[in-house]
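Sharing a structure below in structure tokens format, with a few things to ask.
All protein chains but one are shown at their positions in the complex.
Let's turn to subunit A:
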């Protein structure tokens, strides 16, 4: 279980507990959080689960795989250094608790 904060572009936020082994993307889908589309269902194909990780939250992230890096070139909102695909951020027993992500303006 991890507490994940999704910050919306309008400044509001949604904080939810997401059980392992879901991804940060699934956490958003489960809670019908607007702003994560995830059309490809988590197979690092679509880029519509793009998030900006809040670097001040201090949570260590898994390494970025090459596929994820490639997909991030084509996101609808600009890529930044903090950009990740939320479908590639998997919640395990101790990882990602306290993660804060900013949702981009648009996903497609």
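Odds and ends about this structure:
Just so it is clear, a residue touches a chain if its C-beta (ideal position, glycine included) is under 8 Å from a C-beta of that chain, and two chains touch if they have at least 3 such contacts; residues count from 1.
Methods note: contacts and distances are computed from a predicted model.
A chain of the complex is left out here; the name its UniProt entry carries, from "FAD-dependent oxidoreductase", "Copper-containing nitrite reductase", "CHAT domain-containing protein" or "Nitrogenase protein alpha chain", is "FAD-dependent oxidoreductase". The hidden chain makes contact, of the residues A:1, A:15, A:57 or A:76, with A:76. Not every partner is drawn; the one left out touches subunit A at residues 26, 29-30, 32, 34, 37, 39-47, 67, 70-76, 78, 108.
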